[in-house]
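Written below as structure tokens is the structure these notes are about.
Of the protein chains in this complex, one is absent; all others appear in place.
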Amino acid sequence: MLSVTDLQKTYPSGDEALKGVSLDVTGNETVAVIGPSGAGKSTFIRCINRLTEPTGGTVELDGLEITGLSGKELRNARRDMGMIFQEYNLIERLTVMENVLSGRLGYVSTWNAFRRKFDGDDIERAYEVLERVGLEGHENNRADELSGGQRQRVGIARAILQRPKILLVDEPTSSLDPETSRAVMDLLVEIADEDDIPVLINIHEVDLAEEYSDQIVGLRDGEKVFEGTPEDLDETARGQIYRGEEIPDESAVKSPSDDGSSASDSATQEGAMRRG
Amino acid sequence: MTDYRTWERRTPRQRMVRYLFGLITLVAAAISWRLLQINYGYVGTAPTEFMDLINRMYPPNVAYTGQIISPMIETIHIAILGTALAVLMAIPVALLGAENTTPNRLGFVIGKFIISASRSVNVIIWALVFVIVFGSGALAGTLAIAVRSVGFCSKLIAEAIEEIDPGQVEAVKATGANSIEAAIYGIAPQVKPAFIGVSTYRWDINVRASTIIGFVGAGGIGVELNTSINFFAWQQVLTILLAILGIVIFSEVTSAYLRRKAR
Partner (left out) sequence: MATEQPDRRTWQRPTAFYNHYVKWAVYAVIAVFLLWSAWNMRISPARMAAGWDSAVGLITGMFPPEFTPFKTDLLIEGLTESIAMSIIATIVGVIISIPVAFMAAENIAPRPVYVLGRGIITVSRAFHELIIAIIAVKAVGIGALAGVIALSYKTIGFFAKLLAEEIEDIDAGQKEAVEATGANQTETMLFGVVPQVMPRVVGLTIYRWDINIRHSTIVGIVGAGGIGSTLLSSFDQYDYDFFLTIILAIIAIVMIGEFISTYVRGRIQ
């Protein structure tokens, strides 16, 4: 279970990207983070595995506090979090197989990594994963020979090979056309389901979020302004997230967990007051 | 008032700047010419002197070919070993001298210093220095070539490192890889074409350089060329020049081929 409490990020330039966001991801649910550009979605997801260093708050994965780790401990923690990127971030000049196997880098020695010597089980599993994502036969292709959709499949395969406890997915479809986007989302959800792991996904397209997620979190200006199921995401909520409209009388935030709701309530009201 | 309009290409100010620029060039040329105190008689006879030399060079001394094989091989050894040493040393220097991989400010300054110190001294001067240290011979030449090339290679590799896509490095780090693994997987593949390009290009330059360091005793064909010229053995000189031409063209073609292959 991933538990994020009061996560803050202020960039050296003074921009407050995150103003205290709390969130829980439990079981094998898919949680989608939506919001307009610049709302802090990417910063949020990158702060979880600390590709971006948060300036406040805590992140806990299965009881281990990630925010306090450094060096070897942080690297070991990162092995448990598979990440999928918007621009795929494949090693373009290496083969598909090397890209997939790079998911095991946290487990092999540097010398073996240098020689591209991976465990036999890992190689077997890499072949299986490539079959699951529909890329069998492509293992010796260079990543830059693939199409966008295929590259994102390699990205998924790489993350899966880590045997992660959670998948962090940062805008997986914004570089893809609508049809490929759906195929990639189908695959992602299916694989997470099969492997029984939760997914925290940042997504730009609201319809995709509604279709594929169990929970939706709305971010605006670095604050959580909505949390609920896809059914809860009505016109009011959308207005709040995307246009910063005032919240009507009763709180629209419906949170499954108690501690989460109070934190997000206050955050929302603060944000509303500031904007008002 | 005239009833027709005039047209001139440049405004008076632009013209002033241009004239001034031209004037400075002329004055600099005149002063330089006076400073050099060149004997006009020599200038006049220079073309005939050169024709005379060429006449004395032809035909090349074919029998001499056997004697230059070994110095030519030494020349190639110097170029290859010098380049290999330079490239090996260039990797850490480039990592220091690239803004995104340097460990700290001090490392960056050291990297930049090595790069500019190596580049600002000509290979023949480095050769002089190493001849003082190790005595004449190919070792001095190899080290001169290596030291001179480090700066060049490091500078270009550092530029390539600065231009990499940081996302790929990030993705490798996100899997839990340590920073050496991140460098091997995230940086090395991206820099590889530039690395091969830079080393073969520098090798090409070094083949030319290794033909002349013999003038100060640092080994290679230059020693032979210097001796032949000093003994006015012009037919041997032409043989050597043709051999150099051959090897320069060979290295240029090879390095162009390798750079094409390495994309």
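Here the chain labels run A and B in written order, and each chain numbers its own residues starting at 1.
Keep in mind that, in the parts below, a contact is a pair of C-beta atoms (placed from the backbone, for glycine too) under 8 Å apart; a residue touches a chain by one contact, two chains touch by 3 or more.
As the structure is a computational prediction, the values presented were derived from the model and not from experiment.
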item: In the full complex, displayed partners of the excluded chain; value: A, B
item: Options B:Met72, B:Ile114, B:Ala182 or B:Ala209, residue touching the unrepresented chain; value: B:Ala209
item: Option from B:Leu20, B:Leu106, B:Ile180 or B:Ile249 whose C-beta touches the chain left out; value: B:Ile249
item: Residues in chain B touching the chain absent from view; value: 25, 28-29, 31-33, 35-39, 42-43, 45-46, 49-50, 52-53, 74, 77-78, 80-81, 84, 120-122, 124-125, 128-129, 132-135, 137-139, 142, 208-209, 211-212, 215-216, 225-226, 229, 232, 237, 241, 244-245, 248-249, 261
item: For chain A, residues in touch with the removed chain; value: 95, 97-98, 116, 120-121, 123-124, 126-127, 139-140
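Just so we're on the same page, only the chains that are shown with their structure count from here on.
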item: Cα-centroid distance, chain A relative to chain B, in whole angstrom; value: 49
item: Chain B to chain A touching residues, read off their complex; value: 165, 167-168, 170-178, 180-181, 184-186, 189-190, 192-193
item: Chain A - residues contacting chain B, complex; value: 49, 51, 72, 75-79, 81-83, 85, 87, 89-94, 98, 102-107, 110, 113-114, 155, 158, 162
